[in-house]
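Below is a structure I'd like to ask you about.
Omission of a single protein chain aside, the complex is shown with its protein chains in their original locations.
For reference, chains read A and B in written order, and residue numbers begin at 1 within each chain.
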Amino acid sequence: MSTKKHVFASILAITMALTTMTACGNSSNNGGTNQGNNSKPTNTTNTTNTTNTTTTAAKDTITALLPPVSGNFQDNFAQMEKEFNEQYPNLTLKIEPASWEDMTQKLDTQVNAGSPPDIAFIGSEGISKYVQQGMLMDITDTVTPEMLQDYDDAPIKYMKNGDGLYGFPGYMEVHALGGNKAFLEEAGIDWKNVQKNGWTYEEFREAIKKGVVKDGNNTSRYGFVFATAGVASKDYLGILIKSAGMPAAFDKDLKFAYTSQKYLGVLKAVRELIDDGSMPKELSSVDAGKRWNMFLTGQTMITGKGLATFENSANKNNEKIKANDGSAVQGSIEAEYIVLPVPSFLGEQPVSSTVVDGYVTFRGKKEPTAEHKENVVKAAYFLASGNVAATTNNDLFAAHITKSGRKAAESMTVNRNPDNVAAVEVLLSHAAPARPDIPVELGAKAIKLQDEVIIPKLQALLANEITPEAMFDAVKAAAIKTFGEDGIVKD
Amino acid sequence: MIQSVRPMKKRKIKGDGAWGYAFIAVALVVFAVFTAYPVASAFIISFQEYKPLGSTFIGFDNYTNTFSDALFWKSVVNTIVYTVLTVPVALFLSFAVAILILPLKKWLQTTFKAVYYLPAVASGVALSVVWLWIFDPMSSGIFNKLIGFFGISNQNWLGSSATAMFSLVFMSWLSSHGTSIIIYLAALLGIDGSYYEAAELDGASFLQKMWYIVIPCLKPTTLFLLVTGVIGSFQVFQNAYLMTGGGPDNATTMVGLLIFNNAFKYFEFGKAAAQSLILAVIIAGIAMVQFKFLGNDVEY
Partner (left out) sequence: MLFNNHLVNIKMKYVRNTIIIILLSLFALATIFPIYFMLISSFGDPVEAGAMSYSLIPTKISLDSYKFFFDYSIYSFRWLTNSLIVATSIMISNVFFASLAGYAFSKIQFKGKTFLFGLLLCAMMIPYQVTQVPLYILIVNVFNMQNTYSALILPGLVTVYNIFLAKQFMTTIPKEIIESAKIEGCNQFQIYIRMILPLSKTVMAVMAILTFMDSWNTFFWPFLVTNTMDMQTIQVGLKNFRFANTTYFAPMMAGATISALPMFILFFSLQRYFLEGVTVGAVKG
């Protein structure tokens, strides 16, 4: 009984202690709800910046939020941290891993809270969004000429916005298409020629018609399948319109380009390819996993979007089929992956759609010190050049974009089809140029228009619920509303 | 005697009040710090154009913009449709299952409970992969194979606006009742056996017992499941996000998804906050109606 009493007494004491705490919590809570405006200043003063900006000594920590850029990338984090510390003994690089899908959300929460990491690996198209928030760190005055000279011209431009430079590019990849070599030859397509000289939409349309194989009423193999489920649909349209004379959402005079008749032409083509039966009518819900499965199991001749690393993936599956141990994809056939260009439309020059992702530099609520800034630049450069860049890009089958990376890669071997390497070189030679001249606000408006009008309407177009003309009218109406009559292209 | 009881009673009531506060103290502290404070912040933010480096007050702009935004209303309608199609069905299904499990042998009860509970246990992301396969648009998809037996041609389940919403609803019918079943079962077993005994003495039939004992006794539980179900359904976002991304043509864009997009995709945090508060008011209104009709003060 006495122990019982003891326990009870202590519980009572805790409860009482907690009750006093409630009183405090309660009153502050009421203050917050009732006098919303007054509590705001306390809110800001309390919110201190966690970014490390110590000036004492020369010790410094640089934080980096990194996704699994390549298959083995995250395995090397410890090694990278160690090497960086060996190179700069006073500096510590702290890497946080995150998956691709989730890292944007984490980064955005941190940015909104005013305490982002120093470096994050993101796509270059995200830069304008963060510039607008004022949370990126312009490193133009800190970067050394040697660093700048290390990079190829095209990719580093993607890391610019206006006059500012906001980090270093990691790689520049081309969004291309991928074909099954045997099927292409079966359909009588001279793929080597296409790789060198490209093809027009009309040629492409005929080619994929020939790729279709019917089994009674059912199509057992399509000519072309592109992943368009959900938001991936924007990739599809984005890749096509670049080769239709619209390499960016704005033309040289900063007028919104997607109101041109050429845009309507591409929309019609999107429908035609499905109506021809060359692409499945269910295209609108084919996702990335599905279409790759269709490629490996011989249900399609050409697939998209294609990245260089897919060749690697196809090769691996071929080996498993040869080994015949049941580990290959069920129903898959040996497939040799061939890089193919996107067709050009309406007599326009082909322009390849490129993705530049890189190490972008952020700032916290407090202005970073010059010293910290310099250290961040060192870390970003360390990640985006030399050995680290060479290993990563080789992993991805991606081209090297730094001199130091190429040098480091000389000793590494990659097993790639030389035809494909050459084809990617051709594609990179007419890559869409970066457009740092597009003002941040304009870019943001275009992205919003794309998300709220273009993608939903495109999904409807793919599902055959609206006509190309209806979609074009909707986009045009929204564009006039957003940019005004004078802000759009008319032809 | 009477005189001595009176002051005692008074003291007791007073004492009870203190106990009441003591019992909810921890809950209130946690609530104040981790919920009320963020909500109050969100309220302030809803009058701002939020920027991490310094927001500007813009008055009611976020609210007026939301009210004139056609997409917001479309998403509200979508959410209501989704809620009306899922919540009552889920309630009915779980109620029926809970009742049907009762007369079975113990080991059967346990097995069925475990089975129905399973989908709640497994991670949503892993399950959405499976559901994408079920709704696969090609003839290899499970659903398409199934309707193929009846001679119906392939449906583009998630890709066409005619079926996308239905697909999400169907998915919820089959995967979101585990929790409700368990709660209903617990409530059913909490009904005092003496009620049934008394009714049996009066010769009550199964249906009469259902109507006069089970349904009234389960009212607080039903109210709980209904209110939390509606709240959950109004905030639903993961399924639409993972399965359709809100498409096609915004046919499955729910308010939760819209708020998420505004907050993170477009960085319009103030607008997202304003929309959440509007949403909260809508839900609170619905909840009040539910409380009114299902009454909360069932006491015995």
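Throughout what follows, a residue touches a chain if its C-beta (ideal position, glycine included) is under 8 Å from a C-beta of that chain, and two chains touch if they have at least 3 such contacts.
It should be emphasised that the depicted structure is a prediction, and the values quoted were computed from it without experimental measurement.
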item: Touching partners, among the displayed chains, of the absent chain; value: A, B
item: Residue of B:Gly59, B:Pro103 or B:Gly151 in touch with the missing chain, whole complex considered; value: B:Pro103
item: Residue in contact with the excluded chain [from A:Lys106, A:Lys403 or A:Lys448]; value: A:Lys106
item: For subunit A, the residues touching the chain missing from this view; value: 8, 11-12, 15, 46-50, 63, 67-71, 74, 94, 96-102, 105-106, 109-110, 112-115, 288-289, 292-293, 296, 307, 309, 313, 317, 320, 325-332
item: Residues of subunit B in contact with the chain not shown; value: 12-13, 15-21, 23-24, 26-28, 30-31, 33-39, 41-42, 45, 93, 97, 99-104, 106, 108-110, 112-127, 129-131, 133-134, 136, 140, 174-175, 179, 182-183, 185-194, 196, 200, 206, 209-210, 213-214, 217, 220-221, 223-224, 227-228, 231, 234-235, 237, 255-256, 259-260, 263-264, 269, 272-273, 276-277, 279-280, 283-284, 287, 296-300
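Criterion: only the chains that are shown with their structure count from here on.
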item: Subunit A and subunit B: spacing of chain centres that average the CA atoms, whole Å; value: 34
item: List of subunit B residues in touch with subunit A within their complex; value: 21-22, 25-26, 28-29, 32-33, 36-37, 39-41, 43-44, 50-53, 71, 132, 135-139, 154, 156-161, 244-250, 261, 263-267, 269
item: Contact footprint of subunit B on subunit A as seen in their complex; value: 15-16, 18-19, 21-22, 25-26, 28-29, 32-33, 36-37, 39-40, 43, 104-105, 108-109, 111-114, 129, 132-135, 218, 229-231, 233, 280-287, 290, 365, 444, 447-448, 451-452, 455-457, 459-460, 462-463, 465-466
